[in-house]
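Submitted below is the structure of interest, expressed as structure tokens.
With one protein chain removed, the remaining protein chains of the complex are shown where they sit.
Labels for the chains are A and B, by order of writing; each one numbers its residues from 1.
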């Protein structure tokens, strides 16, 4: 079911948590809200769930206005960070609970619970209590409890953040597969950019109560609109340099060899950026920088400050005068103190707006 | 499109208007209402009524009429030597008794914190005194402390200690009721401090051991500071209760002999329910209430109690 969030605000006393968020989530979409803690992502999710009421704005699910509906009337399911399992009930009873509340026939209930448990590999654990389960198993129970009633919308509030890294990766793919197969519209909240990149159909990057950019994972990665997005996504983050637009649509920065000519699309975007006061930035992903010999044609000579060999890749931290940035490359023989040449391919440089420098139309 | 909802389940109604959800705002008020009503009728109203009576010369033994006499009762109270003697005695009783049971409780908590065989059983004995009805405690100790027939003097004579007069002599009566109070309420402080000790993290102790701290140094620098919140709470509750001690003293000495144990609550009871000088008694009660508040406030400020509670809230 499609979800429309229309200029929703939420204030707790004087504290503005959500600042006029608007987004249309399509039927069957896996939509991820990504951002640091306190950015308003969880509050937005809880307003969709009906656990919080918006201060202003409208939320509709499948075309019906649900802004002030009680959670139980929204036909949604939710998975919580701390799982929210009923500690006094067995796994079976936990999964059965939403069906019991809806007064479904006992045999029908048992059948659905067993089906769902089977699907999630919980068949053996039905008689256990939550306290006898591992974190991963608990999260699976909470997913089963959500899925057993075949809801319109599935909301997930950092469901994997209490699990260890390895299990998180496993559960990530499992959840994605499950939800995609069932075709349920899902809103997923996380602060983990890898989770967001791996799972989302679309990502909304949130900061200070605003959705800064809403786009597909690769779009967000390749063409971050603002400094916040550029630095939040990608590790190490995108290199950014203060820039100006020269006549003829060339963007230059403090490093003369890092220059980029605007294409048609970028021109329109650059026009929205407040120019002149450091509003415009030139950015390049560390892995797009190419290492060359010092003094090579078109290369900028840089001093190597630190080399981090990570195995698969290597991070080289370099400086040119006062300007510091990072290069990600394959293995290298460069070491601290060396001078290397750095080439920034013009077509991989991006125009990025400094935060709060985008003119809204 | 995925078929939504549970087949066969009755459709849930959409009772969803802004007004209905806004009605939820009155839920906490409704939930708080019974408590507030009880507090107002049974708590606040009598308190204010008492303030009013304290400004009159009400005494039911002289009939139902009475006159408004302003602050005369309070003026009289300031010249009432017996009252201020009782106040001083109560403060001394509270201070000595609380200090003794606190010291004893900390010592016992440290002792029983060693995991030795049988300590769990012995610990249970330390719990029971606080559960015994204070009247029963008074009766039992009064029996045991009888100078001529009591079992305590008998036991003392076995180890060659002479005849003590316990509560029947003015010089030892206060010490005797302090002993009873310590006996009954040390368990209260003990179980709280013991629980606090048990819940302390291990690593600071290990760090202290590695740093070469001895038993005493560890206790003073590690154990005590970490136990402070627990000790403060236990002590505050104990001070409030010790200040109003009545039952055991009423049974054992009734304030005597020669007013040696004439605690505030005993004195007030005499003014109110022997002489029925209720106007004056109310004034004295109010002064007592103010004294309790001052003691509590001083204690709270000295120990940062509110901050401790606030920290707990924000954990």
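Convention: contacts are C-beta pairs under 8 Å (C-beta built on N, C-alpha and C of every residue); 3 or more make two chains touch, one makes a residue touch a chain.
Everything that follows uses one rule, which is that contacts and distances are computed from a predicted model.
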Chain not present in the shown complex, as UniProt names it (candidates "Formate dehydrogenase", "Carbamoyltransferase", "Electron transfer flavoprotein subunit beta" or "ABC transporter permease"): "ABC transporter permease"
Partners of the unshown chain among those that are drawn: A, B
Identified contact with the non-displayed chain, of A:20, A:84, A:135 or A:249: A:84
Which residue of B:55, B:89 or B:268 touches the chain not shown here: B:268
Touching residues (missing chain, whole complex) on chain A: 49-51, 70-72, 76-78, 80-88, 97-98, 101-102, 142, 145, 149
Contact footprint on chain B, counting only the chain that is left out: 12, 24, 27-29, 31-32, 34-36, 38-39, 41-43, 45-47, 49-50, 53, 58, 60, 108, 111-112, 114, 116, 118-119, 122, 124-129, 131-137, 139-144, 148-149, 151, 154, 183, 186-188, 191-192, 195-196, 199, 229-230, 233-234, 237, 240, 243-244, 246-247, 250-251, 264-265, 268-269, 272-273, 278, 281-282, 285-286, 288-289, 292-293, 296, 309, 312-313
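As a convention for this text, only the chains that are shown with their structure count from here on.
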Computed distance of Cα centres, chain B from chain A, in Å: 55
